[in-house]
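Have a look at the structure below, then the notes.
A single protein chain has been omitted; all remaining protein chains appear in their positions.
Going in written order, the chains are labelled A, B and C, and every chain counts its residues from 1.
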Amino acid sequence: MTDDRLPTAILGASGYIGQHFARLLADHPQFAPPLLVGTGRSHGQRLGDVWVLAEPPPASLEPVRLVASTPAGLVRAGVRVAFSALPSGTAGPLESELVRRGVSVFSNASDHRLDPQVPLLVPEVNADHLAIARTARAGRGLLVTNPNCSTTGLVLALAPLVGLLRPRVVHVTTFQSLSGAGYPGVPSLAIADNVVPYIPAEEEKMARESARILGRRRGTTVAEAPFPVLASCARVATREGHLESVVVEATRSPTHAKITEAWARFDPLAGLGLPTAPHPPVELHGGSDRPQPLRDRWAGSPARARGMAAVVGRVRWEFPYLRFFVLSHNAVRGGAGGSVLNAEYALARGAIPSRRS
Amino acid sequence: MTDDRLPTAILGASGYIGQHFARLLADHPQFAPPLLVGTGRSHGQRLGDVWVLAEPPPASLEPVRLVASTPAGLVRAGVRVAFSALPSGTAGPLESELVRRGVSVFSNASDHRLDPQVPLLVPEVNADHLAIARTARAGRGLLVTNPNCSTTGLVLALAPLVGLLRPRVVHVTTFQSLSGAGYPGVPSLAIADNVVPYIPAEEEKMARESARILGRRRGTTVAEAPFPVLASCARVATREGHLESVVVEATRSPTHAKITEAWARFDPLAGLGLPTAPHPPVELHGGSDRPQPLRDRWAGSPARARGMAAVVGRVRWEFPYLRFFVLSHNAVRGGAGGSVLNAEYALARGAIPSRRS
Amino acid sequence: MTDDRLPTAILGASGYIGQHFARLLADHPQFAPPLLVGTGRSHGQRLGDVWVLAEPPPASLEPVRLVASTPAGLVRAGVRVAFSALPSGTAGPLESELVRRGVSVFSNASDHRLDPQVPLLVPEVNADHLAIARTARAGRGLLVTNPNCSTTGLVLALAPLVGLLRPRVVHVTTFQSLSGAGYPGVPSLAIADNVVPYIPAEEEKMARESARILGRRRGTTVAEAPFPVLASCARVATREGHLESVVVEATRSPTHAKITEAWARFDPLAGLGLPTAPHPPVELHGGSDRPQPLRDRWAGSPARARGMAAVVGRVRWEFPYLRFFVLSHNAVRGGAGGSVLNAEYALARGAIPSRRS
Partner (left out) sequence: MTDDRLPTAILGASGYIGQHFARLLADHPQFAPPLLVGTGRSHGQRLGDVWVLAEPPPASLEPVRLVASTPAGLVRAGVRVAFSALPSGTAGPLESELVRRGVSVFSNASDHRLDPQVPLLVPEVNADHLAIARTARAGRGLLVTNPNCSTTGLVLALAPLVGLLRPRVVHVTTFQSLSGAGYPGVPSLAIADNVVPYIPAEEEKMARESARILGRRRGTTVAEAPFPVLASCARVATREGHLESVVVEATRSPTHAKITEAWARFDPLAGLGLPTAPHPPVELHGGSDRPQPLRDRWAGSPARARGMAAVVGRVRWEFPYLRFFVLSHNAVRGGAGGSVLNAEYALARGAIPSRRS
């Protein structure tokens, strides 16, 4: 049997998102087990040695040692697809260099998210934005980014509503989990018995990224969505899962039933067979006190899509204000899983260039 | 020396708010050490035996035993002022009976908050509402309520802004602490590593109570404020202090400086000499990540007013949207302390009827 | 296909342990999907409505309604095996009545644990104690209990060492999780930012139950182990998994290697094919800071045995003192899973009487 899975690497494999990438790619049907590229002190250590997630490391990758590597080295190693969990600042130039050398990069880093020719992709929401990618020049890899962890859940919840409600403005207050800050991230003494109502640059990211993702593509450019997203971001002492309180001020007045129907029917990736795609991508929870991070963070089916669905609940509609809560797993749907799904989508669309010959 | 402090009682002294009442009244200059009226199983126990606050019980009340009592019994015991921390449902009829018998009641319970002739009072905000109290008929006591714990911080923060911004709507998302649910309250397994985006009846209370408190008195009636307060309430795993993310949609456009100035100048109780009144009642915090429950819950000076100030921070103003966070101590400013301040204010205004002869 | 799985019921199915029973029995190869017998207010509710675990309810049982039932009713319904998660006090007489009527009971309740003719069973440790069960009289069911949640992990860790070290005394200090107290259990305000160094009756249970389980059977009686187990029990704010700090004072002096070898070789149920039995039952973790509740609570393989293994770590041996930490999942290995494994073992030994004809 020949293995036709694409050779991959995880950049920043020792970090929190990097480990979620490892979890998702350990036995992926389309991507081969990844090369684990670590940063700094992690070189030479086994993945199991640096593991910080609550779940055990995947058995097949646990003994694999993290390596140092350069773009040239990754090319030599035959890597076709790199998943980037690099810290912002470091990510930008390295990802660019890889793309120049023909490696396709699916990145969770913020550096290239707002580049005019780089898709900021949530395939259920703006799949057609993939078309803005600058891969024309022969030999270049594809570069696709996924949004900030708090943006992903929001745009998934909003996407089915935009046409229906024609929002005038969206207000969102977040309850973001500890893992959103990576590892070591938030000192325990800063957050035990506390809430911190500030996350650097987060509110700006939510505003800009939402406007772009919900914007309309015209050719190879994207026109931002015509309504502002105003965020107030706070850190709470949960491990994983970002909860958000959303108010949409609508300019149209559909019935409550039309709104829940819009969510219920939303499944634009149905039939594509993407392994990590959740069906449905937005789960509407009828419980009086849901969604909750503890209980709903792993929503998503089939099994491979655990943690990939956004969960919406507590829907209150008094025209012109629609209020609801939405939860999504910041490190899965809003992180590693987002990029894995982007790669699956790009692959399905034939958008991952084959190797430079 | 004769003690001219008013004889008092705490109703529901064994509960979480009841214990905060005990803390505040143990050595009050105007109110004598309270009779501790307990409910059910607490009778005969010492206050120290049922104590659940993190702070130690006041030394003078720690050995005092909780008693059962009836309205008639309290009258016989000479009680002039009763502070009520009774559960809603129980509170209503008992408070009414006490008032009929000439005892003035300052209540944290919700039962009478929306009665047309009962002031729902936050003295810095709507002191003149005291005038709607039905105490004309000789021999009746005064009945004054303080609002729900999450409403208090909000109206303190909004009061200085209403005239300046003429709000069209106010959106608020809360991060409410465990103690807001009393003791035993929230099961640890329900909230550890979790946020619960629902608190029964809380959003309705915030809407109605805010509208009333910020409303205008005309004679003995109150016209509700002309803008809605739309709340989304959540419980987080902090011990004390309710944090709130607020968005005011304004119809006027003052400068940012005018807004902060309005808060800075706000101190309507200055000069009245109320022992528990904080000066200023709203503290504007300049830190980039404040207010925080852990660090700001005990704001308020002088010393007796610890936990009585609301703290505002992270002010962002892009017309027409003013965003900020406000924190106040739910069990002090939003609970026992609110009623103690109401009693001090009523006393200063001569509104506590003297004893039926 | 005929279903030869035994008809079962869960008594106390709405509680925390009851829900773990439901999780474990939803698709068990030997026991049919259980009748869910609830207590009090749970009658008529669906299992999903009362669900409190972090994991989602099993899909097949989620819509099943809890029922009231009597022993006679259970017999009429054909129940052969009842799993009891009843509160102590209630459990005793009900379990006795069921046994008299021919239903076999595997109980997590404490009422019958110290009855002379009732096995207190941890099959890896004292499988032969099953022989003391009083099932001679025709028509009686079998009654088997599993120990208290904190005892189970301890005896699993000690069993391989007793012969090797001949303990003079065992000291144990526990770090017990919130779920050990059931639901609603510990109030969040009692434990947030806190440790409570007392759990009612727990230290006595650990002493007595350990002495019995590690005791030697002579015919149908058990002689207690000849060394005392002295416990100091505390509650900490973890969700699941009891951690214990153990000191064994030894009278023999084997090498360190002999001790770890004793643990490594320990697998007395190997080859029996019990579905829920973990292999090995005691996992020795080499990490410098393990076992940890967050990361090791679900130890145990194969998949059906997740949460069934005890994890031992930080072994320090300076004769005569052996120190180590042990962790086990209180609600699985130390609760529902313990009784399920007992039932599997009894079934394998032919000890579950067939139905009264």
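As a convention for this text, a contact is a pair of C-beta atoms (placed from the backbone, for glycine too) under 8 Å apart; a residue touches a chain by one contact, two chains touch by 3 or more.
Given the structure is predicted, the values throughout are model-derived calculations rather than measurements.
**Q** Among C:G12, C:G313, C:G335 or C:P353, choose the residue that contacts the chain missing from this document, as touch is defined above.
**A** C:G313
**Q** From the listed residues C:Q19, C:S69, C:S210 or C:T238, report the one that touches the chain absent from this view.
**A** Considering all chains, including the one not shown, the answer is C:T238.
**Q** Considering the complete complex, identify which of A:V50, A:L66, A:L161 or A:I191 is in touch with the unshown chain.
**A** Only one listed residue reaches the unshown chain, and that is A:I191.
**Q** From the list C:A26, C:V196, C:A264 or C:A348, pick the residue that touches the absent chain.
**A** Counting the whole complex, the residue in contact with the absent chain is C:V196.
**Q** What residues on subunit B make contact with the chain left out of this view?
**A** 54, 56, 192-193, 294-295
**Q** Touching the absent chain: which residues on subunit C qualify?
**A** Residues of subunit C in contact with the hidden chain: 169, 171, 173, 175, 192-198, 230, 232, 234, 236-239, 243, 245, 247, 288-295, 313-314, 318, 321, 323, 325.
**Q** Going by the touch rule given at the top, which residues of subunit A touch the chain that is not shown?
**A** 16, 52, 54, 178-179, 183-193, 237-239
Everything below uses one rule, namely that only the chains that are shown with their structure count from here on.
**Q** Could you work out which chain's C-alpha centre is the most distant one from the centre of subunit B?
**A** It is C whose centre lies farthest from that of subunit B.
**Q** What is the distance, in whole Å, between the centres of subunit A and subunit B, each centre taken as the mean of its C-alpha atoms?
**A** The computed centroid separation for subunit A versus subunit B comes out at 43 Å.
**Q** Rounded to the nearest whole Å, what is the centre-to-centre distance of subunit B and subunit C, using the mean of the C-alpha atoms as each centre?
**A** Chain centres of subunit B and subunit C, defined by C-alpha means, are spaced 48 Å apart.
**Q** When the centre of a chain is set as the mean of its C-alpha atoms, what distance in Å lies between subunit A and subunit C?
**A** Subunit A and subunit C have C-alpha centres separated by 41 Å.
**Q** Check each residue of subunit A and list the ones that touch at least two other chains.
**A** Residues 192-193, 294-295 of subunit A each touch two or more of the other chains.
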